[in-house]
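Take a look at the structure set out below.
With one protein chain removed, the remaining protein chains of the complex are shown where they sit.
Should a chain be cited, it is by its letter among A, B and C, assigned in written order, with residues numbered from 1 in that chain.
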Amino acid sequence: VSQLKPGQLAAQQSTGKTSTVDICGVSIGGDSAVTLICGPCSVESREQILSIARLVKDSGARILRGGAFKPRTSPYSFQGLREDGLRFLAEARNETGLPVITEVMDARELPIVERYADCLQIGARNMQNFTLLKEVGKSHLPVLLKRGFSATIDEFILSAEYILSEGNTNVLLCERGIRTFEPSTRYTLDLSAVPILKSKTHLPVIVDPSHGVGVREIVPQMSLAAVAAGADAVMLEVHNSPEDARSDGEQALFPETLAKLVPRLRAVANAIGRDL
Amino acid sequence: VSQLKPGQLAAQQSTGKTSTVDICGVSIGGDSAVTLICGPCSVESREQILSIARLVKDSGARILRGGAFKPRTSPYSFQGLREDGLRFLAEARNETGLPVITEVMDARELPIVERYADCLQIGARNMQNFTLLKEVGKSHLPVLLKRGFSATIDEFILSAEYILSEGNTNVLLCERGIRTFEPSTRYTLDLSAVPILKSKTHLPVIVDPSHGVGVREIVPQMSLAAVAAGADAVMLEVHNSPEDARSDGEQALFPETLAKLVPRLRAVANAIGRDL
Amino acid sequence: VSQLKPGQLAAQQSTGKTSTVDICGVSIGGDSAVTLICGPCSVESREQILSIARLVKDSGARILRGGAFKPRTSPYSFQGLREDGLRFLAEARNETGLPVITEVMDARELPIVERYADCLQIGARNMQNFTLLKEVGKSHLPVLLKRGFSATIDEFILSAEYILSEGNTNVLLCERGIRTFEPSTRYTLDLSAVPILKSKTHLPVIVDPSHGVGVREIVPQMSLAAVAAGADAVMLEVHNSPEDARSDGEQALFPETLAKLVPRLRAVANAIGRDL
Partner (left out) sequence: VSQLKPGQLAAQQSTGKTSTVDICGVSIGGDSAVTLICGPCSVESREQILSIARLVKDSGARILRGGAFKPRTSPYSFQGLREDGLRFLAEARNETGLPVITEVMDARELPIVERYADCLQIGARNMQNFTLLKEVGKSHLPVLLKRGFSATIDEFILSAEYILSEGNTNVLLCERGIRTFEPSTRYTLDLSAVPILKSKTHLPVIVDPSHGVGVREIVPQMSLAAVAAGADAVMLEVHNSPEDARSDGEQALFPETLAKLVPRLRAVANAIGRDL
């Protein structure tokens, strides 16, 4: 391993093609279809996640997201339902057939998250938690790695390399906004990261416009732009009652907004020669 | 004027519609068509601009851009052909029928630029050159105002207000990238500025992906994303021989790339219900 | 001139010494003494500037600053007293003997500013107003050039080079804060710019902690730090009645704070082998 060059496993292969990562039969990457991943920021109750999972399924999305272990800036904020949340997610998957992505925050929680999840998420704040990266590098599950909000693209690729170098080849890269001086949005969504990552690596690239801008009203436009920029998947926060959400409600789409957005995403995907 | 609230003239009107700015018969804004503006960074010779103007015309673009007065970081860099450059631009317009956008850097040069140009450009470095903003506010020509590369969106709108408050209602806002920590691109193109500007103002919004990313290879993807995000116009640098360009050659498209890109831009425009 | 390398005139000379710039008998630079420059953000009235000039003189500061032409983000904010303000400044100089630094915003205003000022200031927003830089490069007065709030140090040096290359050798570089993501302060004061500028150029370096942080309460600590970092001068905003200031009142020191600060600045200057 020590003879490898930095980022060597992540580097673009000679074919120039994006690899495909399979999540329980749903594939991401491979240049043909764009995949839609939806769900709430946090799992808040059995009812909440089941109800949202159904509307996610109806919208045409292929994968369900939701957080059970929540990294929160303040120790006094809601920290997630933990194992209960994982159980409710699994129940939602069983009912809808949608594979489930959820975050793992610590190596010690990995076995329990692996028991319920179909894809592990590493959050932006943990992008350089190198011991955690090595652990998920040994997992049999695919890993969605979020870009740290002040990580350069090269640092992001090297964090993916931590996972790849442990033997896990199923890594998805997710742009979710970087920190800048602009206060109108929570972060600045760096869509140029999409073509840059695709030129430097063979890994599928996902965009999360919900966290990227943090403002519900402009998430649809940024989703369309993400597809046009070449994203292999778009991950959107949706909530049946955003005003009551226990975290990040101001960036979650209303169900009816999602329903109207999906055909527009498909139209843009078609315009650049892809499906959704 | 002193009773106006900040940004009042730029603010979104009750109709919620984007205004239309007319540049010699080509209109920008108004929510129906996306306009393509192309040309070299600098006018370098009569032959160069005539040759590029022809290929711009052939590509389907509607407006020609090119710099005669060039703001350069170093005093020892090429500073533009000045009045000669303006004359060559006017000749290119006469031959192709394309209206011409060119930068004015100083109030004292305004009369001469007005003599040749169809639309004045205020560059990013002059976005808060308030005396210049007031002067172009008195011009009969439309003004394309570029966002300073570290200006907040609210500061950008207030700079437009300087022009509007002098009586010139034909102002176009242009996002061209903001300065961040990311070194892979020259600037970070802030596409979220497009829907934010449209929610806060009635002014047409243009995106300049060439300056925004500074890397030719990803300009096509970012152009497509700009259209998907709702831009009213896209401004692209193109050069018949980018390797020989006297400024910013590394971000100029090859003519054949532009030719292939235009139908894809049109397809994305159509996908969101607009023409190009 | 075209054979000069970028930044050649600003570059550190073989002696490694900082040059000295003389402003009506007060010298800045030269490694021995630290100079204190104080005054209000804006000249607001004859009484105000005379009263502040007296307390500035009493504090031990050697130069008076104050704005007559004010660059303001909004066209509806107070824009300065213009020529009246210059006249009041000149009167304050005549009474106190303190040389006067004031901003020039536009080449057309330069003759009138030159008539009253002892040193010209180019504001941060005009750091890349290249036509203005060239004009002040022809002036007989010294020029205090402020760093643009998102200019790199190398760009800053090249803007100084615009002035130097027109023949004006009396250029002072002023760090005044850069734009970052941190909201606790108005800008982030980049004190590392002081030793970096001194290693790359022979020009005297000034720090403006008032604009740099924008929060009165921490200006004293940042002034002390600026002296410790090696600044040749510190420029401070002070106002006889900060709550009533027509611009930037929240960053102006109270007169009594200035009076207590000066001996502490002198103690730190002495600690690093300089006077004040």
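Rule of thumb we're sticking to: contacts are C-beta pairs under 8 Å (C-beta built on N, C-alpha and C of every residue); 3 or more make two chains touch, one makes a residue touch a chain.
Predicted model only: the values in this text are computed from it and were never measured.
The undisplayed chain touches these shown chains across the complete complex, A, B, C. Residue-wise, the contact with the chain that is not shown comes from A:Met105, picked out of A:Met105, A:Cys119 or A:Val268. When the missing chain is restored to the complex, the residue among A:Asp118, A:Glu161, A:Asp190 or A:Asp208 that touches it is A:Glu161. Between the chain not shown and the residues C:Cys24, C:Ile112 or C:Ile196, the one that touches is C:Ile196. Among A:Lys57, A:Arg125 or A:Lys200, the one in contact with the hidden chain is A:Arg125.
Subunit C residues in contact with the hidden partner, per the touch definition given at the top, are 150, 152-154, 178, 180-185, 188-196, 199, 212-213, 215, 217-218, 221-222, 224-230, 264, 267-268, 270-272.
The set of subunit A residues touching the chain not shown comprises 1-2, 4-7, 71-76, 105-109, 125-126, 128-132, 134, 148-150, 155, 158-159, 161-162, 165, 179.
Where subunit B meets the chain that is not shown, the touching residues are 150, 179-181, 183.
Just so it is clear, only the chains that are shown with their structure count from here on.
Taken as a graph of touching chains, this assembly is complete, with every chain in contact with every other.
The rotation relating subunit A to subunit C, fitted on Cα atoms, comes to 180°, given as a multiple of 5. Each chain gets one centre point, the mean of its Cα atoms, and the points for subunit B and subunit C are 34 Å apart.
Distance from the subunit A centre to the subunit C centre is 48 Å, each centre being the mean of its Cα atoms.
Shared interface positions of subunit B, defined as residues touching 2 or more other chains, are 150.
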